[in-house]
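Handing you this structure, nothing more for now.
Here the complex is missing one protein chain, while the rest keep their positions.
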């Protein structure tokens, strides 16, 4: 395309049919708001300028556009999309010889090739205005010669005093003025599916999911059951990973190669190495899991947790702000918080770091090769020395020396026949 | 409709192709039996009378109809649906000038508008008999002039000595007698999909689910992935709730507005307030969760549990018959049963109420502002006073005074070098 063009993204409306406190276009699909999806696609076409027309909840809309190279313009009159054109008049008048691509921010499925087709059609046919011909109510995509648009706007806005005015009215005015206006029927109308209701949102979710799954398949990832799997658009997964049903992977997560992710695992903003096995129903949020580690089933890794290479976390185990060393294991029913655990440590079943004393959070350190017996409470701040051994069922309140045995529990006593007598009494 | 009509619901058959001990029409879909779904739809049309023809497992069928305004009639001869007409003869003869709508109880998808169309067609065309024309084997819906039906029945029942007789035989007899009989092709045949096999049941489940999802979308609920979500028909959910994949919500559950229900959560007969967050895989059964509370992941709330406003229950925590006060927290690996916990209490990780002594269940009371250290057993009946502090790893068998510290654990001893010697021995 020799001559460049401008883009106008319509993000001022409330989307009342969506029935939400939050303006419709800020609702996310697979980790990105609808607005962001549209802006990313539009910016990929490198238009000369992208105007973002805001109105309802405008601060939130502008914030969502964030550092993107767009120019927000405030549409004060929310009586119809054509008022967005009016609001942008000041900017548009400096670009009278250009074309303007107008897109609703409720078109989260639109991709660059679809917009290019629309643009190419408009130019090849020498149209003054082109609109997207879909079987749906009102079109959500237009192309105008800017000069013609600016001239026709006043008439379009005055002509319909009773109801909202869309760009259809501008097209109508141009047609009456003898200009060439024409509909464009896209080859694959999926791209221009507008989201008006929450049901449309579910459908758009389904289409974007299918696209992501196609991408992953091409990269050598097996997702056995795409229709029950949720993988955010920004997630990266390496070759020969297997993803079982009902898995959800969100945010800025990256996963190495040859990992197995079992049913019901939920990963958020985490870095996973290679050859990692994540067993069923585990929740991993803001954590780092290095190569060859194993997690779950029923494990929960909370933010700032690091599992070093080859370490293992088992069932009903929670880690928070904890660094678990190479080859160390915490396999059953434990809570490890604010801890630094060195390599080759064995954490017995039912171990609890008592990191909170009601006032502040305190740190637990367990040095390399230590063995923590089952059912132990480690009252932080406390350090277990290298190679030390803590007896099962101990409440450890003082540091344990390297290579020592520490025990803190009651002596076992027995009352013969007590249970028989108790039963007899009933 | 000026003249009223009667309805006859066929619920006598066994449904052998369904391969079940329980009669087919009692199997549930999204929380309601097929029978109940049909009866609810038929009753919504307000017919003059609804006759429920029972036979196989008739006590269970009548019980399922419960307090609904239907008249059960026992069909003793189970050789075909037309014998249901014969069984109802006594009732029908008092309504000779009326029409009779006959419906199989295996039509769980039928809705009032579809039946109204059938009825309107039958009347407008002045038919003696109208049957539903579907591409499926035998029709499961008919309309007859009652007078004509009663006259044709004897012939229909005598005419087919070898096999089961359906109402087709009655239609045939009327046609031979020169009466006007006609097929009706419904505009949307989905309503009349009969359930004959378990595979049909899955399909009916899928259709009812889609209808429920459409309703929820219209009410401002986002269900991201309807195809992996199960929400019973009677469940109510407020505006701006987000429901993630693989969620199951059953029974008489109501949920306020702006809640987030994360993947794999399972809710049964519970009352959930507004702005509640239910994290992944939690199971909530017969519980009340007030506004702003947080639950899970991996939490289990059993019957008679109340989470007061702003309270929090975390991972691997089970509550049963327990009232958790405002702002109180039980975040990790705990079992709280038969307990009354007042406001602003902190329950440490690994806390267990020992509510069962082998004979009876006993109560635990924890007063406001108390702090229960991690790894504590509270041997019920026991009361922890207001503002008291229980040291980690204690076994509490006696009441603790308000503001006191209670500790019950062994003294820590250390054997230097023990671990080194143990390893040396191997």
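Here the chain labels run A and B in written order, and each chain numbers its own residues starting at 1.
Going forward, a contact is a pair of C-beta atoms (placed from the backbone, for glycine too) under 8 Å apart; a residue touches a chain by one contact, two chains touch by 3 or more.
Computed from a prediction, not measured in an experiment: that's the story for all the values here.
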*Out of B:53, B:201 or B:330, which is the one that touches the chain we can't see?*
B:201
_From B:260, B:309 or B:354, residue that would touch the chain that is not displayed_ = B:354
*Can you list where subunit A touches the absent chain?*
213-214, 216-228, 239-240, 244-246, 258, 262-264, 279-281, 297-298, 314-316, 332-333, 346, 348-350, 358-359, 371, 373-375, 389, 391-393, 409-420, 422-423
*asked:* Considering the whole complex, not just the chains shown, which residues of subunit B touch the missing one?
replied: 18-22, 27, 197-199, 201-202, 205-206, 227-228, 230, 246, 248, 264, 266, 281, 283, 298, 300, 316, 318, 333-335, 350, 352-354, 356, 358, 371, 375, 377, 379, 387-389, 394-398, 400-401, 403-411, 422, 426
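Assume only the chains that are shown with their structure count from here on.
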*Rounded Å distance, subunit A centre to subunit B centre (Cα mean)*: 32
